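Omission of a single protein chain aside, the complex is shown with its protein chains in their original locations.
Just so it is clear, A and B label the chains in written order, and each chain counts residues from 1 on its own.
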């Protein structure tokens, strides 16, 4: 793998290899990187969680992280993303991790750029490292994907997570269901607008964040109204089947997508996902940097 | 010590242990930390001085510092401080240093959070690492606290420094006096509104910063008026007793709290306090990280 741009480009074999390596890191295995690599994190959209996770993973596999403040960068002076990334390549970066508000921003980087690009989220497009950490969380829990029932709840039409996860999970053999308000179903014509009957059969309930900042259409809902119709209330949680788990990419809007008291309940893997994210990103960064030799 | 939240929670014995360890660091002793610890600095209020001091101290005791940009963090998306800190815990932090505008923000972190919390300033509340570095500066000078006369001058009612220092100094045996405009005395009913008679007896004159940004009531004073009545002028400095020292938590408003020419005069320990701050913070961070084993 030279780059990690979208989960569609990662084969099932490569996915399992990353999950295996993440498990090895969790078990305490050391990095296999022997030389010094330089990495920079270009977050043109704020994201503490993902950025901090990458920053930590990069250091844990032994890379040197060069700080980059996107908010003060030359893109403010009208520089193209290509020129910014090419500049970082010439400065000596081996890989750059990029979050950007434009869908598929990385297309302008495919030609002429030699530094490896890891996509940490593009517009309403992909978020492959989040997808891989979600897969890792599910695989650790169930030891397989085949036949699992995964229900994704929320604004599927605007969600990077929904798009990445649904395509990967289906490819790996899981059954994926969608529950959302009718206004937010987008291309997901199979989405249901009432999730209660799925509660009893789902192995995984994957809640999506209500992203107030992204979608003016959210204005149609009060947070209480959303919580009542689509949120994971205590009543709903009690109807979930034995062994079923709750996931959420975070940050959580407590009392909207999920009752605040459930965030750390027995079924919840919400903070466990954060922990898993570091191991998965260690595996991603190590795999890509090793591939540069 | 798992956390350092307020100086009140630190026993006299623990204070002396930190001062001793800071002196050892100043004398060139190496860190006692043997494993790799991760630390993040969450400064929700700007503070170059304190943040840079912690950043340096953390590296000097051998910790790995993970960058965290509070200005771009998920708290902007409405995430609770608990969730932000819990997230950093799951990412692998061993300790977080936090500055926050809310008084006692850390109370919501006492339950459920395992990462160590070092308070680098909460609202108008505490600033325990500043207190410890002030104590270190005084102890290095006089070798004791008992019987020392310390005069704190300025906006005592809004000062984190005044609150932390006064309580610790009194507990350690010093006599603490306050001088301030009547409007700013707050709960310090014993404060005097004319400091000149204290000039001759004070071993330590501790100036507080006039914080224009914090208190609209300051509008009543011109900076010249404040300087004339409460500032340390050259005339006042000449009345100080032999061996007495001047302290200020900085940044200094030159010509307001103190005549610009006195900032680096013989009596001044203002920049020495900055230097001492690194040794004291090395001691704090090392003590807390060692305690996690």
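The rule is short, and it goes like this: a contact is a pair of C-beta atoms (placed from the backbone, for glycine too) under 8 Å apart; a residue touches a chain by one contact, two chains touch by 3 or more.
Here the structure is a predicted model, which means the values were calculated and not measured.
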Listed residues A:29, A:83, A:103 or A:261, member touching the removed chain: A:83
Residues from chain A at the interface with the omitted partner, ascending: 38, 40, 64, 66-69, 72-74, 76-80, 83-84, 86-88, 90-92, 112
On chain B, residues whose C-beta touches the chain left out of the figure: 43, 46-49, 51-53, 55-56, 59-60, 67, 71, 212-213, 250-254, 263-264, 271-272, 274-275, 277-278
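We adopt the following convention: only the chains that are shown with their structure count from here on.
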CA centroid of chain A to CA centroid of chain B, Å: 40
